[in-house]
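Removed: one protein chain of the complex. Kept in place: all other protein chains.
Our next item is chain A:
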Amino acid sequence: MNPAPDDQTRRATAASEIEEPSSAQTPERAPPASQLRLLGWARKNLFGSLPNTILTLLAFWLLWEILPPLVRWGLVDAVFSPAGGAASCREATGACWALMGEKNRLMLFGVYPYDQHWRPALATALVIGLLATSAVRSLWGRWLIWAWAVCLAVVGILMWGGVLGLAYVETAQWGGLPLTLGLAILGIVLAFPLSILLALGRRSDLPAIRALSVGYIELVRGVPLVSVLFMASVMFPLFLPEGVSIDKLLRALVGITLFTAAYLAEAVRGGLQAIPRGQEEAADALGLTYWQKMRMVVLPQALRLVIPPIVNQFISCFKDTSLVTIVGLYDLLAATKAALADPDWRPFFVEGYIAAALVYWSFCFFMSRYSQWLERELAKGSRR
């Protein structure tokens, strides 16, 4: 409709503050260029106000106090070469990284027979290599399941031996990083499906299944992992018939799995609750069965939502494996401790624990960063 010309002029004069939107009058403009250079940035963010200035100065002072001595201790005055033995470390004022040159194999592989260390080393390298491969999205596929199956078999052969001319090594002698990685990875891999079943069970319409799931989750969450491991390794064998014994490592693995599953189940339940009711109704209306509905509609959405708490639990599980030391297994931390039992090197325990902490940290940091990437990757395109 075309308003009459006088109508137009009257409108323009009467309500001059109401402008007609016109693309010709307002050309697109670039956003204002940032004026902040380094100095400007510092003035705005570091010295913007009095409290800010005080905090900034305090932080600078702390860094000045801490950093130079740390660098001096860790790098400048440190002993790196194990050639001089513990004696050269005692003379130096810095850190004794020579400890790692001397004791790395004991720390990494525990009490595994010394001349056979290449076996756990190769097994660990295989697992880490396949982990890295599985992390790449373009390589995802059914073949990975087979690769993991083969990898597990090879790792088993390498660790146990007893075939192909490899000497048999019982699980009691396993230790160090391979043990930590094995417990953590198998614990997580086995706990995850169990936790999904528990979470679904907790939301089930069937009272018996719901009660069982709730009971299990609340019971396990109510006790510390240490006591679960203790039950598994000390109490559990008492209930077995005489002559039957279950491997200690396996019992610890089962303990970790059951414990992790209970916590994971609650994270998964959080995701399930966030999925709108309509999603299930639509799946029902299409005639999908319960398991089809869960597998293809509900869980893919629910799990994507709870990647952060799930990875949180994975990280926690990874670090909790260090508790198996109380049932006499030599994981990475216990092996480090054992390596430090040597009276010559005992004074340098700080360096030993820093090294062990770095190993834990690098795996956990990888998991954390990977989960952030995974979240972004899976959110592509499907944002609501």
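In this section, a contact is a pair of C-beta atoms (placed from the backbone, for glycine too) under 8 Å apart; a residue touches a chain by one contact, two chains touch by 3 or more; residues count from 1.
In this text, contacts and distances are computed from a predicted model.
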The complex's invisible chain, by UniProt name, from "Acetolactate synthase small subunit", "Response regulator receiver domain-containing protein", "Glutamine ABC transporter ATP-binding protein" or "Dehydrogenase": "Glutamine ABC transporter ATP-binding protein"
Out of A:93, A:289 or A:372, which is the one that touches the chain we can't see? A:289
Of A:72, A:304 or A:319, the residue that touches the missing chain is A:304
Positions on chain A where the hidden chain makes contact: 276, 278-279, 281-289, 292, 296-297, 300-301, 304, 381-384
